[in-house]
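Worksheet: one structure, shown below.
With one protein chain removed, the remaining protein chains of the complex are shown where they sit.
Letters A, B and C mark the chains in the order given here, with residues in each chain numbered from 1 onward.
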Amino acid sequence: MSVPEVVMLATGVVGGAAALLVVTSRNVVHSALYLVVALLAVAGVFLVLGAEFVAWAQVLVYVGAVVVLLLFGLMLTRAPIGPTGQGNELGKAMPLAVALAVFAGLVALIVTSYGGEVIALEHVPPAALGEVLYVAWALPFMTLGFLLTLALIGAVVIARREEGEGPLPEPDPDEPEAAEASPPDSSSWPQRQPEPTPDEREVSA
Amino acid sequence: MAAVYPLIFAALLFSVGVYGLLSRRHAVLVLMSIELMLAAVTVNLVTFWAIAGDALLTGQVFALFVMAIGAAEIGVGLAIIMLIYRNRASVNIDDADLMKY
Amino acid sequence: MATSVFALEPLWLALLLQALAALLLFLIGAVVVGYLEHKVLAHMQDRLGPMEAIWHGIGQLPADGLKFLQKEDIIPTAADRWVFALAPAVAVVPGVVVIAVLPFGPGLWLTDLDAGIFFALAASGVTVLGTLMAGWSSANKFSLMGGLRGAAQLISYELPLVLAAAAIVIQAGTLSLPGIVEAQHGFTLFGVPMIYGIPHIIGLGLFFVAALAELSRPPFDMPIADSELIAGHMTEYTGMRYAFFMLSEYAGMVILSALATVLFLGGWYPWPGVGLPEGAAGMVLGFVITFAKILVLSAIMVWLRATFPRMREDQLQRLSWSVLIPLGLLNIVLVATAKVWF
Partner (left out) sequence: MAAPSLPGSGLLKGLGLTFKTMLSPATTAQYPHVKPELPPRTRGVIALMEENCTVCMLCAKECPDWCIYIDSSKETVPVEGGRTRTRNVLDRFAIDFALCMYCGICVEVCPFDALFWSPEFEYAEYDIRELTHEKERLREWMDTVPPPPPLEEGAVPPAEIEAGIAAARKEAEEAVAKAKAAAEGGGEPEAEGPQIDEELFARLVAEGTPERAARAKAKAAFVKAQKRREREQGGDQ
């Protein structure tokens, strides 16, 4: 076994285990932290394969920005310490069966198609990547930039709080007793009541 | 180096992502599973580039593209989750069923 | 171009020496800058600062380190133990890793990556994870607020930092840090040898402001904000773990000052066009010059800390998104235009 193979196996095992923990962890924040490990392992695989620039881009974009954004979102919505009840239905047979079937199919396909294939590792300097990126791939690259700008604007538009859309509903001036009768629940973050679902509307009607 | 190692690693990441996507109901976890699947795709792209030895470095370039798409997807996805949370006080994707009826 | 002094055989010896050197540089840099901060800040506030340890307090930081070592290591009951324990390490490790690519003199670098500046920025971006982990796992609302502020701040200021560095990369035509120093050495402005910092004054300002914000140093220390958040994400930490956070802050000052030195101030050369003697003398001289530049930049950071009050969170975000980032994009356009033109 050569050095690259050992490194590849090690990163692969670590990354695979971390990925499994991402989807099985009962704590969402832990999931996000395991995702960091999995993505770093992916960067390691890139390094072994000789794609240095892609590896650092993976670290910069995924670990430095995407996971931080995910954690940020998690903490903004709800920052639970300890296991959370939401979305932790483990041991479902169906997803497990589907995932195993996908894995088995993919492995069978890989082994039959690329079983004997050997990669000749070569290091690609970032300069070479830059040359093809800005010459041969210039148009897709610019399109991508345009897409990113659109996504940025779209995200801002979606997440923006509209004028007058405060976290607390405006008290009705006609019914002062109602406002006094129901003091805000101090245990929960002040937020708008969820609208009744159509079923409830039908029942009340 | 044998080509199967990175490919099997990618397959593992992808199927784990599939499992997470199907079994978990937490919206952010679903996003994470999608990220795992995207990472599997980038690993595949880079591996196939390493096997084929493309002069245009197609695999690496596409891996970068996938990363950019992933970042954009996370941005928009989290914005949507924030909005749902603000309106429904829940991050369970089963609660976001207003358009079903 | 010179090769690294660490390019020797066998490989394991080279690796061991590199790791040792990185750790040593990390610690020495952090301690020297820490002492600088103690003294400069003190004199700017009409104080003397540490005076007792050895001579004029030069032993103060090692003494503090010893004190931290013997402190009790407290983990709050409600804390998430593993995440809480790991967070300081996550904050420190990127700093040690980045040291590996920084050139401290001709041949005085541990490794010369082709994508050196890119790697340095990527790795230093990981530090924010430590802040977030610490903030969340402490089970303390002040810590959580500090962690959230830290994450928001570091995400928004990573962009101007990278944009400012990108302009220099365009100018130098290489991502390698020693390569940038050498390219700068041959740079002339209208026939006069010039450091990048003078024509790229916008980039230098952007880089410096963004670096201050990346380090959460005053006036951008909202994540720590001792008057409102106690110590932000570090509130619950004691002893060695707390010392790790302090160490990562000081080492961060060294690293970002060193990056600014390489990108804008000519690296180990006293001035572009002015060479250094060959051999060991040149190495020592180059190291001294680099370190002097790093210390001057760090002293300016301390100076800003002593002068300016903390900004408000919304002002901070506005500064980044509506001033620095547009300015950074404009800077790139200007630099690229100038590069093509001349």
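Assume contacts are C-beta pairs under 8 Å (C-beta built on N, C-alpha and C of every residue); 3 or more make two chains touch, one makes a residue touch a chain.
Every value quoted in this text rests on a predicted model; they were computed, and no experiment measured them.
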| item | value |
| --- | --- |
| Contact list for the unshown chain, restricted to visible chains | C |
| Residue in contact with the excluded chain [from C:14, C:42, C:139 or C:231] | C:42 |
| Those residues of subunit C which, in the complete complex, touch the missing chain | 40, 42-48, 51, 303-304, 306-308 |
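Keep in mind that, in the parts below, only the chains that are shown with their structure count from here on.
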| item | value |
| --- | --- |
| Geometric centre distance via CA averages, subunit B-subunit A, whole Å | 7 |
| Distance from the mean Cα position of subunit C to that of subunit B, given in whole angstrom | 32 |
| Rounded Å distance, subunit A centre to subunit C centre (Cα mean) | 29 |
| In the complex, subunit C residues that touch subunit A | 78-80, 83, 113-115, 118-119, 121-123, 125-126, 128-129, 132-133, 135-137, 139, 144, 147-148, 151-152, 154-155, 158, 162, 174-175 |
| Subunit A residues touching subunit B - in the complex, by the definition given at the top | 2, 4-5, 8-9, 11-12, 15-16, 19-20, 22-23, 28, 31-32, 35, 38-39, 42, 45-46, 48-51, 53-54, 57-58, 61-62, 65-66, 69-70, 73-74, 76-78, 84, 86-90, 92, 94-96, 98-100, 102-103, 106-107, 110-111, 114-115, 117-122, 124, 128-129, 132-133, 136-137, 140, 144, 147-148, 151-152, 154-156, 158-159, 161, 188, 191-192, 194-195, 197-198 |
| Touching residues on subunit A, where the partner in the complex is subunit C | 27, 29-30, 33, 36, 52-53, 56-57, 59-60, 63-65, 67-69, 71-72, 75-76, 79, 81-82, 125-127 |
